[in-house]
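Missing here: one protein chain of the complex. Every other protein chain is in place.
By letter and in written order, the chains are A and B; residue numbering begins at 1 in each of them.
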Amino acid sequence: MTDKVNVADKLGMNKFHTDELNSHIEVDKEYSDKAEIDLVTRVCPAGLYSVDENETLFFDYLGCLECGTCKVLSEGKVVKNWNYPPGTLGIEYRMG
Amino acid sequence: MSEEKFDCIIVGGGLSGLTAAYLLAEKGLETLLIEKGNYSGAKNMTGGRLYGHSLEKIIPAFAQAAPVERRIVKERLSYQDSGKMTTVEYDSRGVAAPEGESYSVLRGKFDKWLADQAEEKGAMLVCGVRVDDLIVRDGKVCGVIAGDEEMEADVVILADGANSLLGQKLGFKHKISTNQVMVGVKELLELDKDVINQRFGIESGEGVAWMFSGCSDVYDGFLYTNSDSVSVGVTMMVENIKKTDNSVPQMLEDFKNNTDIAPLIEGSRLIEYSAHLIPEGGPEMIPKLYGDGVLITGDAAALCANLGFTIRGMDLSIESGRLAAEAVLAAKEKEEFSTNALSYYQTSLENNFVMSCVKGSEVCLAAVKSGDLKGDPLKVFNNLIKETLIG
Partner (left out) sequence: MQIIVCVKSELDATGPIKLIEPVDKINTKDLVQTINPADHAALTLVRNSIPHDMGMITVITVSPASAEKILRICLASGADNAVRVWDESLKEENLNAKSVASLLHKAIQLLKADLVVCGSEGLCETSGYIGPALAELLDAAQICRVDHMEVSDDKQSILFHRKHNYGNREVITCLKPAVITVDYDAAKPPAVSMKESIKASKVPIMHLDLESLGCKEDEWTHNANANVLQYMPPRPRTKKIKQASDKPLTPQQKMQQMLGGGAAKQSSNIIEGDSKKAAKEFVDFLIAERILNF
């Protein structure tokens, strides 16, 4: 097993146009199935889902790559609402 | 009725959308393409490799003008197993036929170029607008809604990608299940051109497409050489997250650090980190492809094929865009855009390599599920030799 990956550093190389007001993905903070939360936390390629020591679920929309993996896995459960950010906002791939 | 009505509105500025826009505008139709990113390609990524044949039909010798990275001349398939690796290589440098060529591409650049071509033909491209919904009257799709704006058209082509929120809103596309789609995550690593040439045994302009299996039970790896960078990543059936304790970002990190990959990317520098979904559900996943005033193309139509030794998506997208454009042109002649009139689209797809590729992937999926494909690289190699890469 290699060193623990630091996704935040990797996301730092990407270009984002931040939506300063809203998150395009709404997470159900009341959702309590730990196993499901664990799956979503691990499946997100950008590592945006996390659980703190009080087991509160956090989702940071700022580094979202808008792939839709969390939507496919857990819409209706951990993910309450999933949409793309409004036009011009979100990830902007220079290379792709 | 609004003051402005288009012959065709295309939602999504990816490969199928742009191809349709190009062809419709070329024939003089008033075509509007709406893309949510700031430019075509801003929201797209690929592993990845484009098989040139379908675009070659539309823009002959496109590779001379388009920003392709390297022409793939070496296909490698590797099977890794506890520190050992068997690699099979198919070297096609002796072959020079544009229809059979494939190229590593970077979508941020490639899609932008294709968008410029479509605009030159007269397509109206609006970037930076997210289409939120469709205008539907009496069961017929009549246009699009973006924010508080509406725009009408005789026909709408949904080219809005693997998630196709609009396809789902329309009821044409079912909720995607976790065993129908893979998540692909990739790092684009900058590496000197000459170092790439040396490490992979190629000349400038030549490239390698390399697939790895066996590196893990839950994911596969890939590596493509670009002009002065290397795309390295992993693909994992979303369902497989339940079979492991690992995380997707960590899987990519593990893959990069594996003893066979690490020396190949030594000294490289991360330029971009990206992820996307790849439809892999085979024919079962294909949604309702057409209706009154609407067609669905590309990834939105799940027209992707994982054939084990290669993944086909971009060329199928382009072809589906072409067939959609043909269907719209035929409908326009009769000034009728009903389900009947547009059924030509499905018929032409079914008689086309697109559908046979998607059906071919069903065989591979079954083989993977049954465990046949893994552990037998020679079988895969044989398939590679037997079937042409065009399919």
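One rule holds for everything that comes next: contacts are C-beta pairs under 8 Å (C-beta built on N, C-alpha and C of every residue); 3 or more make two chains touch, one makes a residue touch a chain.
Fair warning: this is a prediction, and the values are worked out from it, not measured in the lab.
S.K.: Consider the whole complex, including the chain that is not shown, and state which of A:P45, A:G68 or A:G87 touches that chain.
M.R.: Per the contact definition at the top, the residue touching the missing chain is A:G87.
S.K.: Among the options B:C8, B:A21, B:V129 or B:I157, which residue touches the chain absent from this view?
M.R.: B:V129
S.K.: Among B:A20, B:L50, B:V105 or B:M151, which residue is in contact with the omitted chain in the full complex?
M.R.: Hidden-chain contact among the options goes to B:M151.
S.K.: Touching the absent chain: which residues on chain A qualify?
M.R.: Its contact residues with the unshown chain are 12-15, 86-88, 92, 94-95.
S.K.: Considering the entire assembly, which residues of chain B contact the chain that has been omitted?
M.R.: Missing-chain contacts on chain B: residues 4, 32, 34, 38-39, 108-109, 112, 124, 126-129, 146-147, 149, 151, 269.
Convention: only the chains that are shown with their structure count from here on.
S.K.: Under the stated contact criterion, what part of chain A meets chain B in this complex?
M.R.: 1-5, 7, 10-11, 13-14, 17, 39, 41-47, 65-69, 71-73, 75, 83-88, 90-96
S.K.: Of all residues in chain B, which touch chain A in the complex?
M.R.: 36-38, 41-46, 106-111, 127-130, 146-147, 162-163, 165, 175-178, 181, 183, 185, 187-188, 229, 238, 241-242, 244-250, 252-254, 256-257, 270-277
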